[in-house]
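Input: a single structure, listed below in structure tokens.
The complex appears here without one of its protein chains, the remainder shown in place.
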Amino acid sequence: MLRLLLLAALAAGSTLAAAQAVPQWPTRPLRLVAPYAAGGPIDISARLLAAKLQESLGQPVVVENRPGAGGNIGVDLIAKGPADGYSLVMSAIATLAINPSLYPGLPYDPLKDLRHVTLLVQVPNVLVVNNDLPAKNVKDLIALAKQRPGKLDFGSGSSGSTGHLAGEMFKMMTGTYMVHIPYKGSAPALADMMGGRIHLMFDNLASALPSIRSEKVRALATTTLKRSSFLPELPTLDESGLKGFDMTTWWGVSVAVKTPDAVVERLSAEILKAMDAPDLKDRLRNMGSESPAIRTPEQFTAFVSAELKTYTELVKRSGAKAD
Amino acid sequence: MKIKSQQDLWAGLMFIAFGLFFILFAMGTPEFLDKLVGTRLIPGYQMGSSVRMGPAYFPVVLGGLLAVLGLLVLLDSVVSEGPEVPKFHFRPLIWIGLSSLAFAYLLKPLGLVLASAALVFVSAYGGHEFKWKEVAIMSVVLVIFSVLVFVKGLALPFPICPDFIEVCPIR
Partner (left out) sequence: MEGIFGNLAIGFVEVFKLQPVTMWGMTLQHVPFNIIMCLIGCLLGTLIGVLPGIGPVATIAMLLPVTFNLSPIAALIMLAGIYYGAQYGGSTTAILVNIPGESSSVVTCLDGYQMARQGRAGPALATAAIGSFFAGCVSTLVVAMFAPPLAEVALKFGPAEYFSLMVLGLVAAVVLAHGSLIKAIAMVILGLLLGLVGTDVNSGVLRFAFGISELADGIGFVTVAMGMFGICEIIANLEQKESREIFTSSVGKLMPSKEDWKRMIMPILRGTALGSALGILPGGGALLASFGAYTLEKKVSKYSHEFGKGAIEGVAAPESANNAGAQTSFIPLLTLGIPSNAVMALMIGAMMIQGIAPGPQVMTERPQLFWGMICSMWVGNLMLVILNLPLIGMWIKLLTVPYRYLYPSILLFMAIGVFSISNQPFDCFLMAVFGLLGYVCVKLGCEPAPLILGFILGPLMEENLRRAMLLSRGDPWVFISPSKPISMGFLIASVALLVIIAAPSLRKKREEVFVEET
């Protein structure tokens, strides 16, 4: 039945592959490794992308979940795997920019072992607070944190997540002290905030949006330089006095570093085409992603190396660690 | 002292062993032992305090509890009568274990068809009677079923054919 449904779906919107730049590729199925357990946002977007690529490349694209060690196992698999363009991985801010400084013995080098093809999704984080907290804006919050040092608790989806590091960045830039409470995923942290047990958290927009819209929690600012189109009235942290505060959660597609240029070019073009198709664009947007401005492999690689530098510094200065 | 319950004796020893194992790896090797050897054998984790519990806290408390309970079971074995330990049957144990390992490590290089067949043959060997013909038919049926249900139906990302075959006849 599954297959039938899929076939029906494909028949409904099939498009022929564009002019083929690399005629000898692909001639067999591709695998797209999602280095997390099935069901998370990265896994879902991998599956969405795979379905699209399958149409345009004319070869099956099989999503393979290889969870473990914060995504490092799956990424390492591709970094050390064959560089033939048939093995792709969903790489993310965690595996490319944060883990290198969190995990001392990381088996791969995000810049030397991998080639970054396309940035797929970029989701802003938002600073949300418990409804009963007197702070109505970022200024109030900073004042409150200064007045009650060590009394405010901020939650995050896990130690070393972007939510955690955003909190550390906030603490450093404002010179305040708040206690970090790690959770297993941001949903329970959000629930504890609604219940009034923690005061604030930096959550990614997609998971916080429903609670913000239903006024179960209050959003104070986004962590990006530009305002989010989902919450256009919401100021940014940059506007609120924390100059240059810019943190997003992002993920994309990478391959082994020795993958031929022609294949990378073609792959990048196909992924961009898929991302620009209205249906996938809509769905990625619904996951909280603004269409990333970074499009080419070169831009993505530059972006990765900039992010790597930022987070290495941040982790070092804040003393956050996983080991 | 006479052991009245073999079962309790071994169960007690097992619990004590597990308890000490977790304590050892959570706290690390004691200092004198490290000095004796010259290096830190097992680093262990931070203990923390009851206020800010470290990663070692919970395992050490539980490991200690487990060891104490094991000791109680051990004491019980000399106090009250209990059954003997039933005989271990190594034939099914070994072949069943081996068959799942064979499947696991053959799946990626050889594909689902051969790995499943290997599992069926090895595990059938662990049973009471092994008839070539029967097992062969069974493995064919099971291979067809699992390819249809798991790979075709549920879309699990398993290779069907061995790596070295360029074009797989089953698509």
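By letter and in written order, the chains are A and B; residue numbering begins at 1 in each of them.
Operating definition for what follows: contacts are C-beta pairs under 8 Å (C-beta built on N, C-alpha and C of every residue); 3 or more make two chains touch, one makes a residue touch a chain.
Being a predicted model, the structure only gives us computed values, none of them experimental.
Although one chain is not drawn, the whole complex shows that of A:Arg213, A:Lys226, A:Lys258 or A:Arg317 it is A:Arg213 that touches it. The missing chain, though absent from the display, is touched by one residue of A:Lys112, A:Lys184 or A:Lys243; that residue is A:Lys184. The chain not displayed touches chain A at residues 1-2, 5-6, 8-9, 11-12, 37-41, 43-44, 47-48, 50-51, 63-70, 72-73, 102, 153, 158-160, 179, 181-185, 187-188, 190-192, 194-195, 197-198, 206, 209-211, 213-214, 216, 279, 282-283, 286-288, 321-323. Interface residues of chain B with the unshown chain, by the touch rule above, are 5, 7-8, 10-11, 14-15, 18, 22, 25-26, 45-46, 49-55, 58-59, 62-63, 65-66, 69-70, 72-73, 76, 80-83, 85-86, 88-89, 91-93, 96-97, 99-101, 103-105, 107-108, 116, 119-120, 123-124, 126-129, 134-135, 138-139, 142, 146, 149-150, 154-158.
Heads up, the rule we're going with is that only the chains that are shown with their structure count from here on.
Taken together, the chain A residues at the contact with chain B in this complex read 1-3, 31, 62-64. On chain B, the positions that touch chain A within their shared complex are 152-155, 157.
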